[in-house]
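Only one protein chain is missing from this complex, and each of the others stays in its spot.
We just call them A and B in the order they show up, numbering each chain from 1.
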Amino acid sequence: MSQITEHPAHLQHHFTDVHQQAESAKLGMWIFLLTEVLLFGGLFCFYAIYRSWNPDMFHNAHAFLNVWMGATNTVVLIVSSLTMALAIRSMQLGKRKLTMWFLAGTVLLACVFMVIKYFEYSHKIHLGQLPGKWYFFEGIAGTNPHIFFSAYFLMTGLHGFHVLGGIGVITWLFIKTARGSFSPEYYTPIEMTGLYWHLVDLIWIFLFPLFYLIG
Amino acid sequence: MDTTRSLFLPPQGSTVASDVDALFGFIFWISLFFFVGVTALTVYFCIKYKRKDGKSETTPYIESMALEITWIVIPTILLMVIFVWGFQDFVRLHIVPANSMEIKVTGQKWFWSYNYEEGATGVGELVVPVGKPVKLLMSSKDVIHSFFVPAFRIKMDVLPNRYTITWFEATMTGEFEIYCTEFCGKGHSEMWGTVKVLPQDEFDKWLEAGSGPGEGESMKDYGARMFVKNACNTCHSLDGSKNVGPTFQGLFGRREVMSDGTAITVDENYIRESVLNPMAKQVAGFDPVMPTYQGILKDVDIDGLIAYIKSLEN
Partner (left out) sequence: MEHTIPEKHYLNEATGWKSWLMTLDHKRIGILYMIMVMFSFFLGGVFALLIRWELLSPDKILMGPEMYNQAFSLHGIIMIFLFIIPSIPAILGNFVMPLMIGAKDVAFPRLNLASWYIYVIGFCFAVYALFTGGIDTGWTFYTPYSSESTTAVIPILTAAFVLGFSSIFTGLNFIVTIHRLRAPGMTWFQLPLFVWAIYATALIQVLATPVLGITLALLMLERVVGIGIFDPAMGGDPVLFQHFFWFYSHPAVYIMILPGMGIISELIATFSHRRIFGYKFIAFSSLGIAFTGFLVWGHHMFVSGQSDLAAVIFSFLTFFVGIPSGIKILNWIATMYKGSISLDTPMLWALSFLILFSIGGFTGIVLGTLSIDVHLHDTYFVVSHFHYVMVGGTVMAIFGGLHYWWPKIWGRMYNETLARIAVVMIFVGFNITFFVQFIMGTQGMPRRYATYLPQFQGMHGFSSIGALIMGVGFLLIAIYLIYAIFKGKPAGPNPWRALTMEWETPSPPTAGNFEGQPILEHGPYDYDKVIPENALKPYKTI
């Protein structure tokens, strides 16, 4: 590690240089994402076990999800991942205005996702396709269809919270970018949020076929 | 090996007990050997290599791959021996012999009840013949319990949503304790029972006799026996103290306020209803936790209980 004489404002005192600081942040973020994967992993296990116990019921129940809304949301999230990546790229090139546009686009797409989700949820709540003891819909063959909706609401719900968290953080990044806190030398927060946002996207890419496209 | 057995383990009451104990003994002596070795070396080194006059000298470092490998390989082999041995016994503990007699065991807060194929029922005391394999088909009515007979070296959790199975073949007559070993709440530590192992002919007689007071036994005494046998005493005191349920002292003829605000006088019909359908009318101030004895108690048993409760005056 080389001795750096200059001391940029964003370098914290306990790091030797900016490189060490950026590398630490990156590793920390990856470990955090790993814990997120394990958090969802528990729910995926729960899904797999109950689906293997009630394969027919899961198949019957999934028909009540709106594939078009799900598919639209998948596209929306993938595009938002792209805009997020472009935001990082623009900051690397030092184009602050462009970065702000891309960040704003990402937030907008995330909001579109949540709005579509809202329509899906309210429709199900209206019909009584609800988890556990709240379930009162009739018309799904098979035992305990409420389990399917427990899994559906738990997993998409937890994912939804992550999208909301993402909206908050990206908005904060937008403000910071507007204030000029980032530069081609220092854009770690945007990069880290990008990693997080890709994971949120990735989890949805697993959720979509598992709930909407049961074959 | 006999010395460890008498110190550590309860009597061997079933066919599998001696095998389990033999493996326990094997691990015990091996562990003791290594433990004494480890401790002796530690103490010896502490004395032999004690730092003298406050000076410590640097000594060349020794490394030995051979030593490392030895103390990895030898324990591994021993552990595999123990695993295979334990595995074989475990299989025996789990394969129920084909000629077993089956008894249905039900666990609930906080007593055990038994249903025999021949129609007999029992609570608390499980009566079985000696020298004959017995299969227990078990389930729970509420939370998880666990059926444990130390003398037989068997234990199995009893679950609310499925049947679990265990089996034993008693090798000696006598009475052995049954414990619940999965925490199940307030009465957990008193969810005791006994296995009463009888010679085959006495067991057959018991099975035929069914219930009812014995010869020369009054209904009141019979009721007192039922009071303990059916675990009523777990929740109902006789000395006036408040337990899970109301005390039986002076119960008969008492005026009780029900949870819905009405008041009734305790009579024969109320007692009978409370035994068979406890949720119908409950005394105010108590949790609705009384289990139904429908299908467990026969009319004669309830008659005995009523006679007994009548006798419990203030």
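In this section, a contact is a pair of C-beta atoms (placed from the backbone, for glycine too) under 8 Å apart; a residue touches a chain by one contact, two chains touch by 3 or more.
Since we're looking at a predicted model, the values are computed, not measured.
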**Study point:** Absent-chain contact - pick from A:55, A:132 or A:184
**Key:** A:132
Point to revise | Touching residue (missing chain; options B:120, B:144 or B:238) | key: B:144
**Study point:** Among B:180, B:224, B:275 or B:296, the residue in touch with the chain that has been omitted
**Key:** B:180
Check your understanding: Which chain A residues would touch the chain omitted from the figure, given the whole complex?
Key -> 1, 12-16, 20, 23-24, 27-28, 31-32, 34-36, 38-39, 41-43, 45-46, 49-50, 54, 131-134, 143-144, 146-147, 150, 154
Check your understanding: At which residues does chain B meet the chain that is not included here?
Key -> 7-10, 16, 19-20, 23-24, 27-28, 31, 34-35, 38-39, 41-42, 45-46, 49-63, 67-68, 71-72, 75-76, 79-80, 82-83, 85-94, 142-144, 146, 148, 150-151, 153-157, 159-162, 164, 177, 179-190, 192
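Definition applied: only the chains that are shown with their structure count from here on.
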Check your understanding: Rounded to the nearest whole Å, what is the centre-to-centre distance of chain A and chain B, using the mean of the C-alpha atoms as each centre?
Key -> 50
